[in-house]
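All protein chains of the complex are present and in place, except for one that has been dropped.
Chain lettering (A, B and C) follows the sequence in which the chains are written, and residue indices restart at 1 in each chain.
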Amino acid sequence: MSSNQRMKKRIPPVVCAWLILCAGLLLPDSRADAPPDGEWWIKVADTPNDDGRSLTITWWTDPAWPADFTGTLLRHVTGSEGQAKPAEEIGPVPLVEGVFVDESLSTSRIYKYELIVQTPESGVRTLLSEPLSPKAQWFNREKINILLSVVIFTAAIVLFINLAKSGQRLYIRKIAGLEAVEDAVGRATELGRPVFHIPGIGTIGDVATLASLSIMRRVAKKAAEYATPFKVPCCEPLVMTTAQEVVKVAYAEAGRPDLFRPDYVRFLTNDQFGYAAGVDGMMMRERPGAILLLGWFMAESLILAETGNHIGAIQIAGTDQASQLPFFVAACDYTLIGEELYAASSYLDREPVLLGSIRGQDLIKAIFMVIILVGVLLNTIGSVSGRGSEEGRWPVTAKWFNDLFHSPGGGGE
Amino acid sequence: MAQIIGTWFAAFLTLAILSFLYKDNPIYKAAEHLYVGASAAYAVIYVYFFDVKPLLLERFANSPVLERWLLVIPGFMGLLMLTRFIPKYAYISRIPISFTVGMGAGLGITAAFQGFLIPQLQSTLIPIVVWSTNGFQLMDTINNIIMVVGVLCTLTYFYFSKPHTGILGHSAKLGIVYIMVAFGAAFGYTFMARVSLLIGRVYFLVHDWLALV
Amino acid sequence: MKIIQLLEGLGKVDRRIIFLLVFLAVLIPMFVSKTGQIRPEEPVKQAYAAVDRLKPGDVLMVSIDYDATSEPELKPMLEAILYQAFQKNLKVVMTGQLALGLPLGQISLDKVVNDLKEKHGIVKEYGVDYINLGYRPGYVSVILAIGREIRDLFQSDYQSKPINQFPIMEKIHNYDDIGLILVLAHGATIDTWVQYANGRFGVKIIAGLTAISAPDAYVYLNAGQLSGLIGGLAGAAQYETLVGVPGGGTRGMPAQSWSHILIIILVIIGNAGYFITKYLGGK
Partner (left out) sequence: MKREIPILITLITGIFMVVTFFIPHWPFGDMEQRALIWFSIVSGFAMVLGIDSLLAPHFKNIIRRRAGWFHSALLIFGFTATLIAGLQSGLVRHSILAGDGWFMWVYLYIIVPLQGTMFSLLAFFIASAAYRAFRARTIVATLLLVSAVLVMLGRVPIGEALWSRFPDIQGWIMAIPQTAARRGIMIGIYLGAAATALRIILGIEKPYLN
């Protein structure tokens, strides 16, 4: 049984382990439940998963009051050396809600909370909580599903990279745009015209720009072999400095370090449309034979692509900005849609290690599709059986399954 | 007074850029170079007054000691970047480059999962037969089916490690159908945005400059 | 044969003629046409309802996340919402994530305040009914700081006057005191507002976006992270119709109609020329 099949055996258990682990750790925290004898109380607890600067105060008074009935909440602060400061009034709080999160506190102080309730029947009653000082947690439990996703993702990629190292022949489907890169540079050389590589307006922090730099290395090497001028106008200084290194290394690899001229890679301006104006001017005057538009683009994408089309250059575009892809599809000869841009470096080199990472990526995509199918099935049964109402729903698991993928800060509800 | 001169100068620059549509000409070339120069200086002013001064200098001046030493890291990395001016030591600049590339890559992984993958996966877990308290919802059912089929097929189009034949081939073909409909829609939707900008410029020429309307 | 050559020419019109037609399609309606009837869409109605639900005295925070390049689309939205907010006696707090957007926001603020005084006799006072807190760098850290305590980063307004002297700021500390946030953006800043302000602090957000970034925000509207979405100049015109104050959006719509019809005619002509060349041209 080749390692491929054996590895296939191990996927289902990995997915199930993940689902169970996710569920186990995501059990809802303890909710404020009504005390048996209706006695009023106030409790202070450290807000979980925070940097230790906030406390959560919960209280129980009389649930029958109107929603907007308020009491006043006071905060008593004692410094680290024990000196008590005067009570600070936090302000009116709706009593029925029963919870308040106090922010921007400090881990080195101790806090006590006093709730003053003014009611016609029972006059003034005050509730005083236990003293507590906030603690910072070292792990954010709400992000457990993200941690597990990243771990599974990395495991899949590394697994397939090692698989590839052991000589496993790996397939990658044809990407038209990348096939055309080589003959685009060739055509520009025949016409004796330069090749432009336009890395877009992204910064070094954008992964699309990093992918563009990876492709730039292979294209620059080809241009060096054909001794064709290779121009890279940049819109961000950090990208320019990195691109200069990339092109220098590529020319050295092609054995033509002498041909490399630092002003091949030039910074134009940081402004999106100043850059477009400058590059359009360069295109009209230097008439490149091949233009590569790869990286992070915004609205200026069509200004560049339409001018390139007008001067008759072969244009290969690729970006991860879904909003700009329609314009590249309309104006360029080949377009790398989103993920095809990231697969480019693996495709052009066919290095087993890179192809392995593509296989790992596809495995995660397969897992995503399985999750969607399972989720859709559960939700459909839930919707049909419950006739839309909450309590009648048979697989209560549907809501629980959806909550597995709640992302704090991602706001997925 | 400054406003009148400004409006006339702005009108000249507007017409100079529009002349590029006819053909590349010295007036456009002049406006282009003026623009590249002015916008580069505008970037320098912007970066100094809104990035380096407040985030490094002012924060360094009035923040607690611990925060202050953390700021030394980017400041030091920035200085190392300037070694590129001396060809002999230019290789030292690889340190800040590798540092920023590492930071960008590290941020990229977690942001991808927290910011998009997990939430969007969650919003695709929808029923494909929709019942609500007042009975069967036909429209919602059709919409949800189209949504789920669309997401799955588009994902198969990006499947690299298997040839697109058989079921995978059909779903990839349906995927490219969805993609092209989405591209056409986005193209049509955004034409209005571009025209609005042209309306803004033409209104400036006609109203602020020539006061015809 | 002459006619076929002519018809084939339909497929190869020189691009400069197309450019001239586009220019005329925008220029002529400014002198001639009046706007057709505008019917507001669901996302725009939701945005209008989100503002309408606020009670007098509630706070509307406006974030100017655009600059001059997308002002033609977003300025009409800002002014229409400011009219609505001031007529409902809401408190308006303006800030922004793009430094050079703030002066443009201030110009619109002054314009609406003056119009209200001259045309409707409604007097709005700086520091009491509205305030402009100016720009603070840091982007994500600014959005998070407002969640904790707005004074962590905003001690003074855009003219560096201390904010505690202004009555409007007395009861404003963080998102709990803000009824609704209006984000006017031309790019990805809406993702950050949704991710942090709505995701982490649960404050309601409506977005006014350029037509180019509005398609991305449908996923947020669809998932309930946004309470309303105004997209492009059409969205601005629809919102102006709801508020009943015609402005840049309504004025621009005739030129939009003419240019859209023009591009559809061009596509039809292009295809006609293509098919004629393909089938008849061959003979």
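Note that in this section a residue touches a chain if its C-beta (ideal position, glycine included) is under 8 Å from a C-beta of that chain, and two chains touch if they have at least 3 such contacts.
As the structure is a computational prediction, the values presented were derived from the model and not from experiment.
Peer 1: Out of all the chains shown, which come into contact with the hidden one?
Peer 2: Taken over the complete structure, the missing chain's partners among displayed chains are A, B, C.
Peer 1: Among B:25, B:98 or B:132, single out the residue that touches the unshown chain.
Peer 2: B:98
Peer 1: With respect to the chain omitted from the figure, which of A:159, A:211, A:224 or A:404 is a touching residue?
Peer 2: Only one listed residue reaches the unshown chain, and that is A:211.
Peer 1: Mind listing the subunit B residues that contact the chain we can't see here?
Peer 2: Residues of subunit B in touch with the missing chain: 2, 5-7, 9-11, 13-14, 17-18, 20-21, 29-31, 33-45, 47-49, 51-52, 55-56, 66-67, 70-71, 73-75, 77-79, 81-82, 84-85, 91, 94-114, 116-117, 120-121, 124, 143, 146-155, 157-158, 175-192, 194-195, 197-198, 200-201, 204.
Peer 1: Which subunit A residues touch the hidden chain?
Peer 2: These residues of subunit A touch the chain that is not shown: 49-52, 136-140, 143, 146-147, 150, 153-154, 157-158, 161, 203-205, 207-208, 210-211, 213-214, 216-217, 234, 236-238, 240-242, 245-246, 249, 252-253, 263, 266-271, 273-274, 276-277, 299-300, 302-303, 305-306, 309, 320, 322, 325-327, 329-331, 337-339, 341-343, 345, 353-354, 357-358, 360-361, 364-365, 368.
Peer 1: For subunit C, which residues reach the chain that was dropped from this view?
Peer 2: Its contact residues with the unshown chain are 13, 15, 18-19, 21-23, 26, 35-39, 41-42, 67-69, 71-72, 99-100, 102-103, 106, 134-135, 137-141, 144, 158, 160, 215-216, 218-219, 222, 232, 234, 253, 256-264, 266-267, 269-271, 274-275.
As a working rule, only the chains that are shown with their structure count from here on.
Peer 1: Looking only at which chains touch which, which shape fits best: line, ring, star, complete or other?
Peer 2: Contact pattern: complete, every chain touching every other.
Peer 1: Most C-beta contact pairs, which chains?
Peer 2: Chain pair with the maximum contact count: A-B.
Peer 1: Could you check subunit A for residues that touch two or more other chains and list them?
Peer 2: Residues 273, 322-323, 408-412 of subunit A each touch two or more of the other chains.
Peer 1: Can you pull out the residues of subunit B that are in contact with at least two other chains?
Peer 2: Expected reply: 46, 115, 119-120, 123, 186, 190.
Peer 1: Along subunit C, where are the residues that touch subunit A in the complex?
Peer 2: Touch list, subunit C to subunit A: 15, 69, 148-149, 152, 174, 187, 194-196, 198-200, 212-213, 215-216, 223-225.
Peer 1: Where on subunit A is subunit B touching in the complex?
Peer 2: Answer in residue numbers: 143, 145-146, 149-150, 153, 170-173, 203-207, 210, 238, 241-242, 245, 268-271, 273-274, 277-278, 280-281, 284-285, 322-323, 325-327, 329-330, 337-340, 343, 355, 358-359, 361-362, 365, 368-369, 371-373, 375-376, 378-380, 382-384, 386-389, 401-402, 405-412.
Peer 1: Quick one: in the complex, what on subunit B touches subunit C?
Peer 2: It comes out as residues 21-22, 46, 50-51, 54-55, 115, 119-120, 123, 185-186, 189-193, 195-200, 202-203, 206, 212-213.
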